[in-house]
Structures are given as structure tokens and as C-alpha cells.
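Removed from the display is one protein chain of the complex; every other protein chain stays in position.
So that you can tell them apart, the chains are marked A and B in the order they are listed, and the count of residues begins at 1 in each.
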Amino acid sequence: MNEIPSDLRYTKSHEWIRTLPDGSVEIGITDHAQHSLGDMVFVEVPEAGRMLAAGDACAVVESVKAASDVYSPLGGEVLAGNALLATQPELINQDPYGQGWIMRLKPGADAASAALMTSAAYQAGLATES
Amino acid sequence: MKKTEPLIFELSQSGRGATAQHPAATVADIPVALRRRRPPPLPEVSELQVVRHYTRLSQMNFGIDTHFYPLGSCTMKYNPRVCNSVAMQPEFLGRHPLAPAATGQGVMACLFELQEMLRDVTGMAGVSLTPMAGAQGEFAGVAMIRAYHRAHGDTARTEIIVPDAAHGTNPATASMCGMKVREIASLPNGDVDLAALDAVLSPATAGIMLTNPSTLGVFERHIAEIERKVHAAGGLLYYDGANLNAILGKARPGDMGFDVIHMNLHKTFSTPHGGGGPGSGAVGVGPRLLPYVPVPVIGRDGDRYRWLDERDLPGSIGRLSGFMGNTGVLLRAWAYMRILGAAGLCRVAEFSTLNANYLLARLTEAGFDAAYPGRRASHEFIITLKRQAREQGVTAMDFAKRLLDHGYHAPTTYFPLLVPECLLIEPTETETLEELDGFVAALVAIRRESESDAATVKSAPHTMPVRRLDDVRAARQLDIAWKPAAA
Partner (left out) sequence: MPYIPHTDADVHAMLDRIGASSIDELFDEIPRELRVDSLPGVPAAMTEMELMRLAAERATQDGHVLNFIGAGAYEHHIPAPVWALATRGEIYSAYTPYQAEASQGTLQIMYEYQSMIAGLTAMDVSNASLYDGASALAEACLMAVRAHRRSQSARILMPAAVNPVWRQVARAITEGQHLKLEELPFDPRHGITDPKSLERFAGQDITALVIQQPNYFGQLEDVEALTQWARANGALVIAAVNPVALALLTPPGEWGVGGADIACGDAQPFGVPLSSGGPYVGFMASRMEHVRQMPGRIAGRTLDAEGRPGFTLTLQAREQHIRRGKATSNICTNQGLLMTAATIHLALLGPAGLERVARACVARTQELVAALTRLDGIRAAFAGPRFHEALLQFDRPVAPLLEALAAEGIIGGYDVSRDYPELGHAMLICATETRTPADLERYAQALRRLLDRAAAA
């Protein structure tokens, strides 16, 4: 059963978004996404300082059977990529919503979060997908 | 099968060597500043050790010469030994590619005949033999489409349409040529969804890449309509020749209106796969693309053959290889076509299709699910093991691995991507009825075993040199080159 924490927001392309106390956001891929990709073998995270538009491919997650782009749900400036993933890509499998985070972003002034889904909406989306 | 063999480096002893192969010592005058400081870490072994080592390694392989190899879309038919003998004539092997044409009229006669025979079997206006593999033939094809539109001032045509059943090289090639890929869906019956095609055709359409019969193992019945639609929209049609074996002498891509085609000579014309190459991806073109073919191509002035190059074909997309393509492979394809002759080539499609439809009929009777029931198989077909995966938890991968224990190479698994738990099975025309029956019996036995003892199937293979390999470890703890201990 896929875990879908209710305090996060989601995208159709299976990213999750957590708003941090300072207004920045943390982004990763969902439990469902890591399950369907399988054992991670390599993760490429964005460099700090990179400017992203919403929908830009910002990271690559690679398992033995698939490689998939991660899309930035919001526009803004990358504050940090998760350096731990370089040596421990399996953190995405083990703890997708915690240590497996992919990047932190400072959302741009015009970053619209309206398109993001609640956990219930994401769950409903998954149900129709399968 | 042989179980293990050390690395050649592990057999090495300092001071040993296959000295009959070493030329006499000479002095070479190379400035010290440019000289290598340490000798390269190559093995030091005797000639017998080398012969034994690589003989033993060969014994850890399945090949067509040892096993039935029904790998879908790969056309693993018998590679006649005589084709190798032809290409291995010492005079052919010893000829330098840049030697004057006057000293190569013999080999050039063979290549010219091959060019002409390929033109005839595909119904195209011209052929270039230079692409070195199917993927390079695809590259040449899309590059020619791009050159054509550019020459017509049509620079807005930047999109290539690819059905979702296509081989991964199609979208990869389009991207490599700087094109945008527009994927369209297939219908449940395996044909292209014409409404989906209408929806993506536009003034940005550069062309469409199609395999026909498709990788779903069925002939695209609306090919004429697709041709009309794409040409009406200003796009060109690219034929991926991966499955040309299925229609050889029965139908020709040129007659279907395709503007460009690549042929996998290592599939349809039976040149060896060699453990992953060399291939050869000759391209054929219709009248629209004749000016753009990759050079060199072979031409004839009277009774003399010569290479046509950029001076003869100024619109060419250029050169794709250091010389003139994989001549040794081309000679094998020439030999294959000459020995089969016109009638023999027509039989290729007939008997590969007969074998595929027979296997499909037998497997369906035995209770396996065809992915496209009601359709004729082309030279290949798809079985889906979705039901077995759901009911016994035994997947297509498990069946594939267990087949190895039964002495059959596995069919193509998990391709095409849109059919779940699929086996894409291509028996080819060179297999006997007994071999096909044996393969059916093996699949039936594995299914029975997965009902009684799924664990054995799921942990297969059991008789190969190794058990299932840890791909995750291979990718995470990358070990892709042996290094000497001291380094």
C-alpha cells in the first residue's frame, strides 16, 4: 500500500511538495513513484542557484529498469540538492518523504500553487490510473 | 555448460607470452617526453591459454548455432556458414578501403549487385549501403527528411510522429536529429489510431516513423490511408525495416508510399549478430530523397564501378563512417541473397510467417493468451502472461529465465512496452516443426510447474553458468574494468 502523507501537496507526475517554516519548499518523489521505478541506482540532483520554471525537468532518478525525469512543480531558485543521494540513491526507496528528498527550492514571487493536489486528490488520481 | 572461467588477467604471469605472434625487436625513435612510462596492463599468457580461455568463454553462451533463439524483432535465423566463407576470401580481407577503385572491381561488383537487389526487394528508387547499423540507418533516414524540408524552405517541420509500439531507437533517433517526438497510440487491435494521427498532423510535421508489420506482430492494415494523410500534411514516411523479414517478396515499402527505409541486414539478410554487432543498416529512398543519400554510394560507368561521393551528390547528408560502411557484412548479405535467389527470398516471408502462425495456433490451443487475438501473426506475435502473473505471481521474466533451463533462448520480454507481461516470439523460417513443438512443450511445462512449484520457476535459471544476477548491485557498485592490484 502506498503511503500518501496528508500534510504534503502532490503533482500528477508523482512529485511531492512540503512547505518549510521559512517559506521555502522541499520536493521529492512519492512512495508510489519509487515503487513503480524500483531500486534506485543513481540520482542526479540540481545544483544550488539554478533558476527553474514550473514544469522544468530538474532531476533524474534512475533504477535498473527505468530512468525518469523529475519535474519542478514550482518555479524558483534551487537552494540545495540532496547531496546524500549521490552515494545513497536507495534513500528514495527507503524514505521517500524524508531523507529521500531531492531538492529545496525558494519559490518565485509568481509561483502558483493552485495546480498542486491534496493527498486525497492525488490518491483519487492513483486509483483511476490503475 | 561451462560454469566459470577466470578473467584473462588472472591467468597472466609476468614474462609469459604468445611469442610466435611477436615481431622481432627493433629500435624506435620516440622522444622521451612523449613516451609511455609504464607498459599497459595487458595479460601475459601463452597462445594455448588464450585459445582455451576464449573457447571456454564461448561455451558459456547461447547462439543460433547451439539453441533455438526466438527473440522477437531480432530475426535470429540461421547464418549460413558460406556467407562467412565468401567475406573471408583473403583478397577481400586484405583490400585497403582507399586503394584505387581499379584494384577493387571484384568487391565493388558484389556491392553494386547488393545495392540493386535491395532496391528491388524494397521497391525504392535508390539505396546507400554506408550506414553501419540499424540505428545509423535510422539516423540517416531522419537526417534526409530534415535535409529535404530544409531544401524546400520548410524549416518549421520539426516533429516526428512515432507510434507507442515503436522500438526505442525511433524516438532516440528523432531526438538525435534535433526533432521533437510526437507519440501516438495504437488501437486495441494493434493498428495505428487514425484519429490520434489526425490530431498530431500539422504544419510542424516532418514525418512519421513506422514499422510494418509493427512490433505488435501485426500488419498495419490502414497503411494506404496513413500514407495519404501524412503526405497530404506535407510530412514524409519512414519505414523501420526491423520486420522486413515478414514481407520479403510479398509486399514492398516503396509500393506503400514510404519515402525512406532502413534495412537491418543482420536480421532479414542473415548476417551474424556476433554478440551484439556488427550490424549494417542500408537505407533505401524514394524519388523525393534521392539527392540526400549518405555517401559514398557505388555507381557504374559502363563496366567499371566507382564510388560516388560529395562531388556527385552535393545534397548528401554527408558521411557516417570512416570509409564506406561495413563491407564485410555487406558481402555476407550479398552472398545470402545470391544463394537464395528471387524465389528463395520470397520463401523467407512465407515460411517465417508459417512458423509464427503455427506457434501462435499451438500456444493459443494450449491456453496461452495472444495479445492481439483474431489477428494474423506476421513473422512474430505476442503472448501476454498477465493472467499467469496475477494468478501464480509468475512473470514473463520468470518464464524467460526458466526457458533457458529447457534449452531455449528466451523470446523478447517486456517489449513492446504497451503489452503487459509480454513475450514477443519470432521463430524464423529456418526452424523445424520439431523445434517449434519442443518450444511449445517447454512453455506448457513451465506453466504447469508455476502452478505446482512457482518457487522453482521464480528462481530460474538453475542450469546456467550463473543464477539470476544482481543488476542493482551492478549499477550501484560499478565494476566495469579490471585494474591491476598495484595500481
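The criterion applied here is as follows: contacts are C-beta pairs under 8 Å (C-beta built on N, C-alpha and C of every residue); 3 or more make two chains touch, one makes a residue touch a chain.
Remember, it's a predicted structure, so these values are computed and weren't measured experimentally.
Which of B:Thr26, B:Thr155 or B:Ser452 touches the hidden chain is settled by the complete complex: it is B:Thr26. The chain omitted from view is touched by exactly one of B:Ala185, B:Ala251, B:Leu418 or B:Val444, namely B:Ala251.
Of the candidate positions B:Ile161, B:Leu345 or B:Ile382, contact with the hidden chain is made by B:Leu345. Residues of subunit A in contact with the chain left out of this view: 41-42, 44, 47, 62-67, 69.
As a working rule, only the chains that are shown with their structure count from here on.
Distance between chain centres (mean CA atoms), subunit A to subunit B: 37 Å. Contacts from subunit B toward subunit A in the complex involve residues 471-472, 474-476.
Looking at the complex, you find that subunit A touches subunit B at residues 39, 41-42, 62, 64, 89-90.
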